[in-house]
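As you look at this complex, bear in mind that one protein chain is not there, while each of the others sits in place.
Let's turn to subunit A:
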Amino acid sequence: MEEAKNWANLPPDVLGLIFNKFCFKEKLLIFPRVCKSWNHAVLGRPNCWQTIDLLDWSLPREYSSSDHDIDKMLRFLVTRASAAFQEIVIGNIQNDLTFSFFIDHSRSLRTLEIPWSNVSDSIVEHVAEKLSGVTRINLSYCRNIRVRGIRAIGENCKSLVGLKRNKHPFDISCVKVEEATTIAATMPKLKHLELTFNYFDMENVEKIIESCHELKFLDIRGCSYVHLNHGWLQKCAPKVMVLGPNINHRDRIDDANDDDDDDHNVDDNDDDDWWGYNLRGL
């Protein structure tokens, strides 16, 4: 190769591809600082920021990030990536203002995962209209979201195919079965549903399976009031893979993945993480 070439002016398409292989923190702490033209190339390109996965960074158990940090970060993302993000995974959002500011500025959102967040029912109701394009939502361990929030999601996100609404085993604040009823009533397109450690019974499970015709995966581990009616399941829901209610029920995950490879159609390919029964962070 010729004399030492300087790669400051790497074509943006090439830089973008390399950039997208990095995790959020590296994207932010390395690339923009290398030189001015890289800064311009990555911060100026909305498609560099379509997928934002900050779960590891924002988890409460790490105690590494404060409420203030998350607020600052979301504001940064909104100003840099404007409306471009399609997928956001961030835990531990502590206030409604941050959440609504963020949703107000996200026009292309398809996947919204905010486990362990403190956002309230009223703010979810307030922004739900703007979430109409969202197809997958993770509201696990969000203790302040109750049935009203779930109903607002169901009524507005008409294309919702995935819902994670797992509860913490020691969280007894969220007793009600109404959530299960609401899911059955408002989310008929669900394919993937996680409801671990909830307090409904087999009747609710039947209702959900009867209403969600496309359901393929139902996780009800830790839902100790459910006494599975295997006969009914085999007859009425042969295609639904049910995990639980036994909390140690993980052995079938591998089988399910095998099935997936064999007979699932191509359009699920972009959903690997979700449909792959990857239980990370849940």
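Following the convention adopted for this analysis, contacts are C-beta pairs under 8 Å (C-beta built on N, C-alpha and C of every residue); 3 or more make two chains touch, one makes a residue touch a chain; residues count from 1.
The rule is simple: contacts and distances are computed from a predicted model.
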| item | value |
| --- | --- |
| Hidden chain of the complex, named as in its UniProt record, picked from "Chromatin modification-related protein EAF6", "NEDD8-activating enzyme E1 catalytic subunit", "60S ribosomal protein L6" or "SKP1-like protein" | "SKP1-like protein" |
| Sole contact to the chain not displayed, among A:A8, A:L97 or A:C236 | A:A8 |
| Residue touching the undisplayed chain, where the options are A:P32, A:P46, A:G133 or A:P188 | A:P32 |
| Hidden partner interface residues of subunit A, rising order | 1-2, 4-8, 10-11, 13-14, 17-18, 21-22, 25-26, 28-30, 32-36, 38-39, 68-69, 72-73, 76 |
